[in-house]
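With one protein chain withheld, the remaining protein chains of the complex are depicted in position.
Chain nomenclature is as follows: A and B, assigned in order of appearance, with residue numbering initiated at 1 for each chain independently.
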């Protein structure tokens, strides 16, 4: 049984839409684990608006850092959608966390799930080398996380112009 | 019958060459709709040079903004190649036009064509997030246009190192 599905793609490539449809095709209601941080009233309003737009088939969880914990706590309650790993990496780096250790914990958690998990991530390494050293470190880490999760995933899809290209 | 074909890819990925060959495989002569603007003598000379290089199998039209109008006016006269949507978006934004409305008009026009249309566009969202807010807005708009046109297209191809990868 397919358990872990990774949807990758560039900005505005339709990856979240593909991931949402894939997750709901597995089961309803589904659990949306958003890594975006509700720093202020505007973000809280946007999250509330997204939740309203998604309708009753989605249960919303906001979790910027502790993905492994949230996966364990939500297991058995329906398919989960994690959107997205790249924002999660950004949160980890901003908070001074060890992203390698956190990713190992995430992968260990993925292998123990009874309910499926769909994860969204970003392609950030196909442009010119960034002049900024932090941006280079970020894209190296993002690419490494993508490789590690893709190696564990049962299914990997690249979104191109809103369309899915099967990678694994 | 395949009517709308979208060829996407990065800079110097061979997308225009693939699109030209695809368009001429449909019929000759074909109509080349260039969205590059002839701002000055240098650009006019380049367009003339391109036209000469392409030879008699191409009829050249330069149109930076009004793609829907040009498609209607050229319908029935041969297959059309639009090169490219990303430059067209840039022209729309610089002129202060509503790109969403213009794209809706373009898609409505595509659905009404009797002669096939091949469109070239660019992948611009697979690098690191740009620091410049205008660049971020541009890549979001470019990705959205690609999704909308790809959803309508009968065939979508990603150019990689000059080679076509079938997406749809």
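Please note the rule applied: a contact is a pair of C-beta atoms (placed from the backbone, for glycine too) under 8 Å apart; a residue touches a chain by one contact, two chains touch by 3 or more.
Values in this document were obtained by computation on a predicted structure and should not be read as measured data.
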Query raised in the report: Looking at A:6, A:70, A:102 or A:163, which makes contact with the chain not pictured?
Result: A:6
**Report entry** Of B:64, B:78 or B:127, the one touching the omitted chain in the full complex
**Finding:** B:127
Report summary line: Residues of chain B touching the missing chain are 9-14, 123-128, 130, 132, 135, 138-139, 160-163, 165
Report summary line: Omitted-chain footprint on chain A covers residues 6, 8, 10, 121, 123-129, 131, 139-140, 142-144, 146-151, 156, 158, 165, 167-168
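Just so we're on the same page, only the chains that are shown with their structure count from here on.
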Requested in this report: Could you grab the centroid distance between chain A and chain B? Build each centroid from C-alpha atoms only and quote it in angstrom.
Outcome: 32
